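Chains shown are a subset, placed as in the full complex.
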Amino acid sequence: MIFAVLGGDGRSAHLCRRLAQEGHEVRAFALEGAGELAGAYAVPGARECVTGADCVVLPMPVRTAQGALFAPQSSAVHGLGEVLGAIAGESLLLGGRVDKEAQAMAAQRGLHIHDYFAREALTVGNAAVTAECALEILMRETPATLWRSKVLVIGFGRIGKLLAQRLHGLGAHVTVSARKDEDKAWIDALGYAYADTRALGGTLGGYDIIVNTVPAPVLTETLLREVRADALLLDLASSPGGTDFAAAEKLGLRVIWALGLPGEAAPQRAAELIKESIFNILEERYGTA
Amino acid sequence: MIFAVLGGDGRSAHLCRRLAQEGHEVRAFALEGAGELAGAYAVPGARECVTGADCVVLPMPVRTAQGALFAPQSSAVHGLGEVLGAIAGESLLLGGRVDKEAQAMAAQRGLHIHDYFAREALTVGNAAVTAECALEILMRETPATLWRSKVLVIGFGRIGKLLAQRLHGLGAHVTVSARKDEDKAWIDALGYAYADTRALGGTLGGYDIIVNTVPAPVLTETLLREVRADALLLDLASSPGGTDFAAAEKLGLRVIWALGLPGEAAPQRAAELIKESIFNILEERYGTA
């Protein structure tokens, strides 16, 4: 198959390499700064890139706040409209985290952008990558080890589940907090200690490490006052996070707020997941890819 | 608190012991055959049992097909109506797997039976118990060990999830089959091999042990023909199971269909989960139990 990969960060570069490695023809545009693309070849224009391609892969996210193609590895700025204008109707068009604006721009040109990021499989895989990247941060930042540490994971969504499992495997003493009786039962069935997210007061002084995964104001100033001065706080919740960062700073606590970990700390694995998501879409559309 | 426990199997007996052990007054009715109740005391009549009780606990299930109180540990038969008639309105009334008929009978007397089994927490806990009981069966029935065995778990619901985790911990080579892309991603993220439940054909000859958890016709005669003669099949799916048992017998395969494992093989832990479910209900109703 012929793939056209336009823009994107390190993940797009790894995606090019991987697709080429698997024997596809891969044309890359607006990835000049990404280094050696091993088998994929760079083309200077969007039109050249997409013409005749079976599958056009836009980046994640598709566009910048200014409406340009998201292309941090390129020194030039390319309007998204210009790129979309070059695409023929018969190509399968894909993009990540496609917003309404971008979708509307595509529709104007009679195109539809399939969102490879909106698939549950990719979301779960990204959570696995995020969990491991979180471990890397914790290992780097603590002068102790996760082994023997008392760790609280707040929230039992995808990331909470996978992070708890991995911390447990590393020999940490893991407590997971949640709200639902059902989650309590799962936490118990999987062998971790349980805490009630609504009743953390009076317990936080017991932890060496606290990781929040809940995108709601959980770690308020009142609670943060209980945290030990030598504890480490990591917030993985999407904006605006779940920690009162101002209060934490005032109290002199060490807080790290980490977003977008897969693309930053494990772009190759993140690209592999995107590749799998793309092939799932291809398979649904055309049968065996 | 004063608890009245009426009827039930070994779980009800363990429930009595546990409640008594925790300092509650416990009256047992229709449990004569259950052995020593350690602190709980047996009373000869339903009325005597429930009068003044804060909490009346009916069994799981509440009634037999004939409409009597489910009381396999009692030699006498007690009409459910008779038992309900003895209960005063101020008692909290609880039962397990309450069917419409039983609920209607209660309503006629101005009562409502709260179902301690309908709570997700108990369902998850029961899945954990079922998973372990399944391991016990597999260990008993195989002349090999789970360690080193190639095991296929069909289905990634509650039991499938917890069974896969435990098999993995015992050193089995675990493949989990599911249908959804999302489940595939979870199976992968948790470190097991994945198979597509819709495409098991041509793979079944490779397994030493196959456990079905899906309540739908999965293991058809066509598939069963692939299973090795010395393989072990365990079906945990509720009636009518997921295996063509007639075909399996014809083919000379060893199949075990196991239902109601927690009550049978681990009644004490099952009773502990029921106790926790009851206290969750009490807590929601009265605040701290």
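A and B are the chain letters, set down in written order, and residue numbers restart from 1 in every chain.
To be clear about the criterion, a contact is a pair of C-beta atoms (placed from the backbone, for glycine too) under 8 Å apart; a residue touches a chain by one contact, two chains touch by 3 or more.
Everything numeric in this text was worked out from a predicted model, so none of it was measured.
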Identical protein chains in the complete assembly, only 2 of which are shown: 4
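Convention: only the chains that are shown with their structure count from here on.
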Rounded Å distance between chain A and chain B, as computed from the means of their C-alpha atoms: 39
Residue ranges of chain B in contact with chain A within the complex: 119-125, 127-128, 162, 165, 180-182, 184-186, 188-190, 280
